[in-house]
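In this view, the complex is presented without one of its protein chains, the others remaining in place.
Up next is subunit A:
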Amino acid sequence: MTGQATTAGDGPARQLWPLARRAGQAALVPALAIFTALILGAILIWLTTGSLATALAAYGGLWEGALGSPRALAGTLVRSTPYIFTGLAVALAFKCGLFNIGAEGQLALGAVCAAWVGYRFQMPGLLHVPLTILAGIAGGFLWGMVPGILKARTGAHEVITTIMMNYLALQIVQILLSGPLKDPRSVASQTPALAPTSWLPMLIPSLQLHSGVLLAVLVAIAVWWFLGRTIWGFELRTVGVNPAAARYAGMSVARNVVGAMALSGALAGLAGVVEVAGVALDVTTVTPTGNRYFGLGFSSGYGFDSIAVALLGRGNPFGVIGAALLFGGLRAGATRMQFNTQVPGEIISVIQALILLLIAADVIVRRLYRLRAATADEAQPALTSGWGEKVA
């Protein structure tokens, strides 16, 4: 039997094993970080309510709301979708050595553009859906490109410029929603309802599960292919690892910085698209399918949480999908948790912050669980090297 087992290890299984082991090792620290953060969250609930039973019931509600039923599962997938896009956005910029904190603003601009194309035009769905998606991509692309240009031209640090542009986007969106794009028939600051031809097709209509999740997975594969298998991806990563070497090899650092920021913005814009064209905001018994529009109060935090999603996913597109499912699940479960136990849903922000903390300071996790220290190629690369350095 043992002999057979060894021979069975030949062939494809033998090649797969080291791959699986490496994936397992890469996932070990994130898994322990999540575990530890959940324990700490439970302790916080226990300490503040004085009841361990409440903490357990809260986590029960979280589980029930995230995975407990087909409807809950669909809700988790729907909430994970924008996280996949914004997580990919941050991860792609990371690969070029850039820190895109502007996903929230890029998402908002993408959403506005998508909403405008969605309500302004009448055309068959075969054309309308792709155009709506493209509009959102364009909005995020252009808004993301600006900090890229500023960085390449003047050295202005993208962290600061993207923060400023988040707030600018917020102001612009507010102005648009209360003026030029406002639905004249509504008292609220919101766009008119999108034409049904622009809605993302439903996968399971009864569960409100739209096809954005498929799009997200396809885009993740595309990003993986782009970064790992194309010459542009190679250039982008080279600039991220060592701009000086990239320049010496004849690559344009400036072009890659602008391109990476613009693509990153486009990905964040897609998160805006799925929220506007995929998620029904007013499902009632009268309109069981709900209307889709873009309104104030839409924003979301999907962009702000994206840094944690990208880091938890180790900057790998498939890792990002996993991290997004976790964050989407927490978000979906929080409502049920609060309903069941009156434990405020904001506890998930605490858990998310703790996950981010433990991933970033993996020394803590390694000490806690007596793992060996990170080897050179597991160590987190330094993402930023100061505010001031000029790239091009």
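Methods note: a contact is a pair of C-beta atoms (placed from the backbone, for glycine too) under 8 Å apart; a residue touches a chain by one contact, two chains touch by 3 or more; residues count from 1.
As a working rule, contacts and distances are computed from a predicted model.
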item: Among "Peptide/nickel transport system substrate-binding protein", "L-serine dehydratase", "Rieske-like 2Fe-2S protein" or "Nucleoside ABC transporter, permease protein 2", UniProt-listed name of the chain not shown; value: "Nucleoside ABC transporter, permease protein 2"
item: Given A:Q25, A:S69 or A:T154, the one touching the chain that is not displayed; value: A:T154
item: Candidate in contact with the missing chain, chosen from A:L92, A:A115, A:L181 or A:I347; value: A:I347
item: Touching the absent chain when the full complex is considered, from A:L16, A:I204, A:L218 or A:A361; value: A:A361
item: Per the touch definition above, residue among A:A26, A:L168 or A:V217 touching the missing chain; value: A:L168
item: Absent chain, residues of subunit A that touch it; value: 44, 48-49, 99, 101, 150, 153-154, 156-157, 159-161, 163-165, 167-168, 171-172, 174-175, 178-179, 304-305, 307-308, 311, 343-354, 356-357, 360-361, 363-364, 380, 382-388
